[in-house]
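With one protein chain removed, the remaining protein chains of the complex are shown where they sit.
Each chain carries a letter (A, B and C) given by its place in the written order, and its residues are counted from 1.
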Amino acid sequence: MLRAVGVSEVDELFADVPAGARLESALDLPSGMGEIELTTHLRALASRNVAATSIVSFAGAGCYDHHIPSVVDHVLRRPEFFTAYTPYQPEVSQGTLQAIFEYQTGICELTGMDVSNASMYDGATALAEASFMAARVTKRHKVVVSGAIHPGWLTVLRTYAAAGVIEPVIIEPVQGLTPIEAVTAAVADAAAVVVASPNFTGSIEDLAGPGAAAHDAGALYVVASNPILLGVMEPPASFGADIVVGEGQSLGNAMSLGGPGLGFFACRQQFVRQMPGRLVGRTVDVDGNDAYVLTLATREQHIRREKATSNICSNHALNALAAGAYLAAVGVEGLSGIARSCVAKAHYLREELLKTERFSAPWDALFGYEFALRFDGDVDSMRRELFERGYLAGVDAGELDARYDGLVLFAVTEKRTRAQIDAFVAEVSSL
Amino acid sequence: MLRAVGVSEVDELFADVPAGARLESALDLPSGMGEIELTTHLRALASRNVAATSIVSFAGAGCYDHHIPSVVDHVLRRPEFFTAYTPYQPEVSQGTLQAIFEYQTGICELTGMDVSNASMYDGATALAEASFMAARVTKRHKVVVSGAIHPGWLTVLRTYAAAGVIEPVIIEPVQGLTPIEAVTAAVADAAAVVVASPNFTGSIEDLAGPGAAAHDAGALYVVASNPILLGVMEPPASFGADIVVGEGQSLGNAMSLGGPGLGFFACRQQFVRQMPGRLVGRTVDVDGNDAYVLTLATREQHIRREKATSNICSNHALNALAAGAYLAAVGVEGLSGIARSCVAKAHYLREELLKTERFSAPWDALFGYEFALRFDGDVDSMRRELFERGYLAGVDAGELDARYDGLVLFAVTEKRTRAQIDAFVAEVSSL
Amino acid sequence: MTEKLAHTPAGAPVRGPRALIYDLGAPESSCVLAPDLDVPAVQLDAVLGGTARVTAPRLPHVTELEIMRHYSHLADMNFGVDSGLYPLGSCTMKYNPRINEDACRLEGFAGLHPLQPADTIQGALELMHGLQDALAQVSGLPGVSLQPAAGAHGELTALMVFRAAHTGAGDPRRKVVIPDSAHGTNPASVSMCGYETVTIPSGEDGMVDLDALRDALDTDVAAFMLTNPNTVGLFDSQILEITRTVHDVGAYAYCDGANMNAILGKTRPGDMGFDALHINLHKTFSTPHGGGGPGSGPVCVTEGLARYLPAPVVRRGIEGEPAYVPHTPEASIGAVRSFWGNFGVLVRAYAYVRALGGEGLTEVAEQAVLSANYLKERLKGAFDLPFDRVCMHEFVLSGASLRREYGVRTLDVAKRLLDYGFHPPTVYFPLIVEEALMIEPTETEPLDALDAFADALIAIAGEAATSPDMLHDAPYTTPVRRLDEARAARDPVLRWRPRE
Partner (left out) sequence: MTEKLAHTPAGAPVRGPRALIYDLGAPESSCVLAPDLDVPAVQLDAVLGGTARVTAPRLPHVTELEIMRHYSHLADMNFGVDSGLYPLGSCTMKYNPRINEDACRLEGFAGLHPLQPADTIQGALELMHGLQDALAQVSGLPGVSLQPAAGAHGELTALMVFRAAHTGAGDPRRKVVIPDSAHGTNPASVSMCGYETVTIPSGEDGMVDLDALRDALDTDVAAFMLTNPNTVGLFDSQILEITRTVHDVGAYAYCDGANMNAILGKTRPGDMGFDALHINLHKTFSTPHGGGGPGSGPVCVTEGLARYLPAPVVRRGIEGEPAYVPHTPEASIGAVRSFWGNFGVLVRAYAYVRALGGEGLTEVAEQAVLSANYLKERLKGAFDLPFDRVCMHEFVLSGASLRREYGVRTLDVAKRLLDYGFHPPTVYFPLIVEEALMIEPTETEPLDALDAFADALIAIAGEAATSPDMLHDAPYTTPVRRLDEARAARDPVLRWRPRE
């Protein structure tokens, strides 16, 4: 090969690198390993973690231990899916394209929206992008945000906002819910009103009020949803949402320390040309066959550059594929059954924990399958102690936001059994 | 559907079952489980085992803890391979057929034989089938078998022999090896002489002697080999073998409690029409393209029925596919390197164990990567104690055959590190 | 070039004939090497005593990329149940649930060494014990060995058990009777077990001819082997009389359980009077066929025969033992293969049993039979139906009329089905039906798929009338087309050789 290229050693090919920039020494990295050593090394690293899935976990807070149907990973393992690039050549990418089209359909059905994009990085960035989009649509800056949304998402929103494109106004929650009066008071001139239901502490918000307030003020209404609960909860569209976003990890994706997850993003038809992210549409080929293709690309960075609706290029297509396969595996009966199961088990756990009298209710809001309770001792040592006994005792909400100091957030998925819950409660009682 | 079939309930379709044979009650089985419960149940069962691969194992005796290249399982997971039947329709089975043709090539290269079949159930049945084949070819019954072969294989051979088609004469090993004089003394009128090298206790046999004896007496020479060692050992063909068999689990197949493994079976060209099992051959299709097809089927049960060379129908095709992928992954350099590594580590372990003086050498034979030592105490309690400390301390050879009472069989694969060996030896010393 | 390309499917190198992996790659390529040696190296020639290899084997020399591309390409040339309807009669090509594939790969199963102490594999033993119980339950035969590796292996095992029982009773026998509709493994197993095969003709109706059976039976007969439901897909309603007749001469009645899928929870071989049975877990119990294997062929026997089963079987432990322990039956024939059985396959079958439960298994049989009857009704106009009656889980059509009228053979029909995207049924078996097409849809095929398959076969019957020559040359759309099988057998090329 060197001969064909006309050089005598490969270093000649790097002659353009100026002397001052050349790396004269070898990279200071551990030397390479064969597959055999590497396997041992990686297994050793993995074994230095205690997987939440290997114990009994009640942790949620944006990342949930739902069952992943076996078929989902078998689909994801097809190399034709995972080793492909973004489907720029539709003639040889119908697999990815059709799967995403189906995913978009599923998100529309769950949220009640007209259109869904092909995925965003995660729920938090989807929410930030929704705020940017609302600013673009309304040509305003202020974004009225429920302070009851996930503290991590609030941080991301604030971080994105530092650029000055949007100006968040955070509505302080009262009794774990977003006070509508405060929203109404702040909404004038807003680009958007942003509410999550369930919110960070699991409570179900009144979605109708903020929607009306937003629309009265000419703002868009952005709602963040839990996709599993949408199996049994009225879709945000019914409450006037203009944009619905959320974290889709629950739909067939491993927790994987919180990433890669899946940001879903859906909106009303009228805003489609302002949406961020890729869209797959249906058309026909020269033979008249139905075929799928990336469309409305003039919104995107590779065409519109600085005027693009977002800078997103790589998205989370494979996670969207997982979500599509998940929805196919569970179907409507499975999804609503799973949601019901989670809700029933969460209500059961809350009742039982309250009975121990180690926990008390900070408020009395409605909730789905996640809820916050106040612990009557040191949260950190309680969680450590229970971890030793094989339980991930929820999430220390105060660690995420001082506002929630002393509160523990419990999520209960369909994977938990009554036996596990009872045993856990017994451990709590014995603390 | 019932309507289309013309019945009003499905039970009518079972009218042919006479009253006395009908099952009137429901099957007395646990009721079905959804995937979520089933996953939990199966994981719980699996966790009630301690996998040899999760601790440090020196167990072999016919089933070895070699590294399985990652790529192998990724190949096996292709549903087009594992959900297909025997490739009776070659037009849509070229994948399986070509893979088996390649596997056959690999076995021929390793063993030095001319032809390999498409696989047998395991090494033990391959050996039994080889004896049957020798009887068929020579029209004789007596099979002179080294008593140093795996006791489990001897049992299988005896079990098969109960039908009277073959009559094994077992040659008692001396100092862990097969005495050539005894073979020569027994060989008259024999259909075959059967030797394994390495034998059960890991010792390397002199293969030339028995081969000559067999041929002098008009018997076939059947050799059982370890396929990993064939990477560095002279192939049995060089010693006159007519049939070479063995257990191919080591070639990319999980131990899986000893099954499914892979019986490989190869022989000289002149005996091809007497071989048991399927064979894949190359031909052309009507367009003149190279294509692969099951061939010489007139040997087989579905054509030849009671005159077939074997009753085998389903074989271990997927394990053969794994072996083919394994050989591709390691190549000649990898295979010989792995074999060298195993041999070196086994010799190191033996040295170190002898130094502890808890073990002594029962004999002084050459060996590959498995060897037997005598323990100076109770083997069972020693193994239990070391198991508690995270080691599978070889195999209690006496458990398989009283002849080996007090002997422990150690196998050392390339996966073991010096650190593991040293730590193990330290534990032994501390017993 | 263009012309050819225009007929080459997407990803041209991905379809159609492909170079052998031995002809790929650069000489120095490899993918997985041994770790660096951390112990003293050994002189191979010394430790191996002069048997060190002189000439290295020629193995593939490829990178991991080349391996994945190669096998992806090969996979693309294969048709499996996941590719489409696979109505191979007698093979029960049902869907292979993916959770089974996950289960058998759990390290707590896949990583077990067969000679670990019993108390370290209690989960595995419990699983095998549970499967033994389940098979005993569906078969009505309480003694179960999970050891046989496939159906044929199970047949052989059962025959060995019969031999041991007869011999043990001082009544050795020499013959085994089978009907002419039997699967080839039956007579082949008979021979391997040192018996002589006596074949009796089937009745006109495809059932056992009782008179012929009576004529064949005598006190030198060790067993009668019968597939019931039989290989034309019918349940032999004389079954109780058949087994009684067999027992009358002191012979054993053996059931080839390849067709268990039809009768799960509806009737049991033990209740029909059979003494032994093999079950193909790779048929009835959803474990994948693997392109030819591995399967698993457990044998179920009467209480009286259980003492002869090969070892080990799993039993519950008694005082002082672990919960489950290996057990050698008192008069065990020995062992028919190494270790426990095809454990990886047993895990899958166990998962299937637990997923479905008793009720689910019964529904399997009902739906399998219903689907077969549905297809039969849809197809009986287009093809001959030699046995026009309710069938079990499969049925046999005949292409005799198509052959007679248009010169189109069943092979042509089968090959043409490939163009329509279906795997053909089993053809030319059983031998007792002319131009046979043996169709087994299985319960996992959705109605859409059954209808599409029926539509295709009906369309092909139409093509037989209008364009018989076109059918002789089918298929047209497969990676390779009709093969010269005669050449393959005449001048066998059974391995790659380096190009000169």
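As a convention for this text, a contact is a pair of C-beta atoms (placed from the backbone, for glycine too) under 8 Å apart; a residue touches a chain by one contact, two chains touch by 3 or more.
What you see is a predicted model; the values in this text were computed from it and never measured.
Enquirer: For the chain omitted from this view, which of the shown chains does it touch?
Expert: Counted over the whole complex, the chain not pictured touches A, B, C.
Enquirer: Of A:A84, A:V169, A:A212 or A:A361, which residue touches the hidden chain?
Expert: A:A84
Enquirer: Would you mind spotting which of A:T155, A:Q175, A:S360 or A:S429 touches the chain that isn't drawn?
Expert: A:T155
Enquirer: Among B:R22, B:H74 or B:R403, which one touches the chain that has been omitted from the display?
Expert: Missing-chain contact among the listed residues: B:H74.
Enquirer: Among A:P69, A:G147 or A:G176, which one touches the chain that has been omitted from the display?
Expert: Once the missing chain is taken into account, the touching residue is A:P69.
Enquirer: Please output the residues of chain C touching the missing chain, sorted low to high.
Expert: Residues of chain C in touch with the missing chain: 1-2, 5-15, 24-26, 29, 63-66, 68-69, 72, 76-77, 79, 81-84, 95, 97-98, 418-421, 444-448, 452, 459, 463, 467, 470, 475-479.
Enquirer: Pick out the residues on chain B that sit against the missing chain.
Expert: Interface residues of chain B facing the absent chain: 33-37, 70-71, 73-74, 79-80, 91-92.
One rule holds for everything that comes next: only the chains that are shown with their structure count from here on.
Enquirer: Quick one: which chain's Cα centre is the longest way from chain B's?
Expert: Farthest from chain B by mean C-alpha position: A.
Enquirer: Distance from the CA centroid of chain A to that of chain C, rounded to the nearest Å?
Expert: Whole-Å distance between the two chain centres: 46.
Enquirer: What is the distance in Å between the mean C-alpha positions of chain A and chain B?
Expert: 49
Enquirer: Out of chain A, which residues touch more than one other chain, so two or more?
Expert: Within chain A, the residues that touch at least two other chains are 35-36, 70, 74, 79.
Enquirer: For chain C, what residues touch not just one other chain but two or more?
Expert: 31-35, 68, 72, 99, 101-102
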